[in-house]
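A protein chain is absent from this complex, but the other protein chains hold their places.
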Amino acid sequence: MHMADALLSPAVGGIMWAVSAGTIALGSAQLRREQDDRQASLMGVLGAFLFAAQMINFSIPGTGSSGHLGGGLLLAVLLGPSASFLTIASVLVVQALFFADGGLLALGCNIFNLGVIPSFLVYPFLYRVLSKGGISKGDRHLAEPVPGGAPGKWRETAAVMISALVAMQLGSLAVVLETGLSGISSLPLERFLLLMQPIHLAIGAVEGAVTVAILSFVRKARPELLRRAPAGNAWRSRFAVLLAFLVIALVTGGFLSQLASKNPDGLEWSLSKAGGKVAAPGAGEGVHGLLAQLQEKSAWFPDYAVKRAAPRPLPRGAGALPDAASAVPGVVGTILTLALVCVAGALLKKGKERVETPDA
Amino acid sequence: MSHHILEIDRLRHVYPDGTEALREVSIRIVHGESVAVIGANGAGKSTLLAHLNGHLLPTSGTVRVGHLPVGRDTLAEIRRTVGMVFHDPDDQLFMPTVYEDVAFGPMNLGLSGEDLERCVKDALRQVDALHLAGKPPYHLSAGEKRRVAIATVLSMSPDILVMDEPGNGLDPYARRQLINLLKDFKHSKIVTSHDLDLVLDLCERTVVLSGGEVRADGPTREIFQDEALLKECRLEKPLSMQGCPICGP
Partner (left out) sequence: MASISAALLDLKRLDQLASGTTFLHRLDARAKVLATLVFIVCVVSFDRYQISPLIPFLIFPAFLIAVGELPTRYLLGKVALVAPFAIAVGICNPYFDRQLLLQLGALRVTGGWLSFASIVLRTGLTVGAVFTLTALTGFPAICRALQRLGMPRPFALQLMFLYRYLFVLAEEGGRAAKARELRCFGRKGSGLKSYASLLGHLLLRTWQRAERMHMSMLARGFSGTFPEQVKARLRFADVAFLSIWVFLCIALRLSNVTHSVGALFTGLLP
């Protein structure tokens, strides 16, 4: 479920980076306030644990496929929101740098989808409410762990399952929205949604089942571990602020990308505004308003292909079909540049080797 | 003058779950002595060690290091005096590079700049690991990890070295290297180990723990001759003291 750089536009990627960076700053500040000197080593090794756990699989009966732990909810239950969020975010950073799961620009999206959602949305607003049931209205009481107040077994199971399902649904919804807003993929929004949500319903169910099983194991073996997670109520108010910030950022982002899309190209447009010079060789090729396009696609979705194939004028701004004469330089240039790059790389490498070999 | 650098007096420890891990343990160790604490699994060795630097506090009885009783308010001083080398070097080496790890303790003690660098390099040189300074711990071999773990403690110039199973998981060569290294140290040493040959090489004195009590305390060779005692405490004569089955006794 990792979002990828290649599907992202700079605007969406940048906004999500800002949101995730902001959350990391808030989470770090929160940890500093808690001043628990055990926390650092615990979070570090639990992050490593999560990393290892995600590489171990189990077979799902009757399906022939296998699943593994995602771990967001598990960590939130064990560590509380801030610590679990930072732990997940750190795992994602390592995955981005070493396995390129996602990528650097998409890191912001991934941290949001897999970290912020389970730790700061689902855990405090859903899991704690469900697992503590009756007393959820009096938030203050929850701040102190209720002695012996472990939720009943069924209630706990239900709370974990529901939370895992919701976290996964929200996560995949976020992926769909981020992809859609970026407008690199042409997949219509609701097709994508119809594809992603059911898959993540299944993934969420698996995640829930694994989390329930591990938590009940821990509860039997070392129940005291489950009592140390801070309640995270302080987070609700703080998170409301963050959420407002996020909404504003998204609206601004949406507005900006719509604005940009009416012009040849976002970056070029703003540069030409700034410098007064338009250097847009590619501007003739079709550029579509991202949001407008999404809307339109969803409007005539069912017979999309038919209409598209009909000889109707090309929609907004798409340049006339380039004839062969103007296309040839592009193709020839592509091949030539590619060759040039390869040759340059090989020469550099050769040059390096030659510099080193003389003394051999 | 024999000033007792470490004095454990009627130490008793009961864990929260009610297990009595140590009962009435009394040991005195003088400056420069090298003492082995041996015993079966669960005899209380680790619990005893955890008291020496105040990670656990006595249920009753006292532990004194130099003049200081181990207690909440003396922890900082105690921990500088007693250098603890852990069972698993991976628990001890947590910084990104060997250098930073060895510098961790001295930096916490307030060292910086050239003093810090000298201190770190000295410690690494003592364990013959200066060439490893820039390496990350996960690229080290077991023997290298063990030596670096010792350096992390040496860099704080402790008076007493406490080591939990120092020879564990080392190949014969690395084990011999370690023994020779430790022999040269002038510190007081307290070592727990199941490797009784290592104990024989390293420690002139041995304390046998069994069921949370001191069963014997005396010169290592004498204790290892007492087969009845060893058997009772689930131990066995070191191989080097057993007759060779092939060449005959």
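To keep things simple, chains are lettered A and B as they appear, and every chain counts its residues starting from 1.
Please note the rule applied: a contact is a pair of C-beta atoms (placed from the backbone, for glycine too) under 8 Å apart; a residue touches a chain by one contact, two chains touch by 3 or more.
None of these values were measured; they are calculated from a predicted model.
Across the interface with the omitted chain, chain A contributes residues 1-10, 13-14, 24-25, 27-29, 31-32, 35, 37-38, 40-49, 51-53, 55-61, 69, 86-87, 89-91, 93-94, 96-101, 103-105, 179, 183-188, 191-192, 209-210, 213-214, 217-218, 221-222, 225, 265-268, 271, 279, 281-282, 285-287, 304-305, 308-309, 314, 318, 321-324, 327-334, 336-338, 340-342, 344-349, 352.
On the side of chain B, touch with the chain left out of the figure occurs at residues 50, 53, 55, 75-76, 79-80, 82-84, 86-88, 90-97, 103-105, 107-109, 136-139, 152-153, 156.
Methods note: only the chains that are shown with their structure count from here on.
Here the spacing of chain A and chain B, counted between their Cα centres, is 48 Å.
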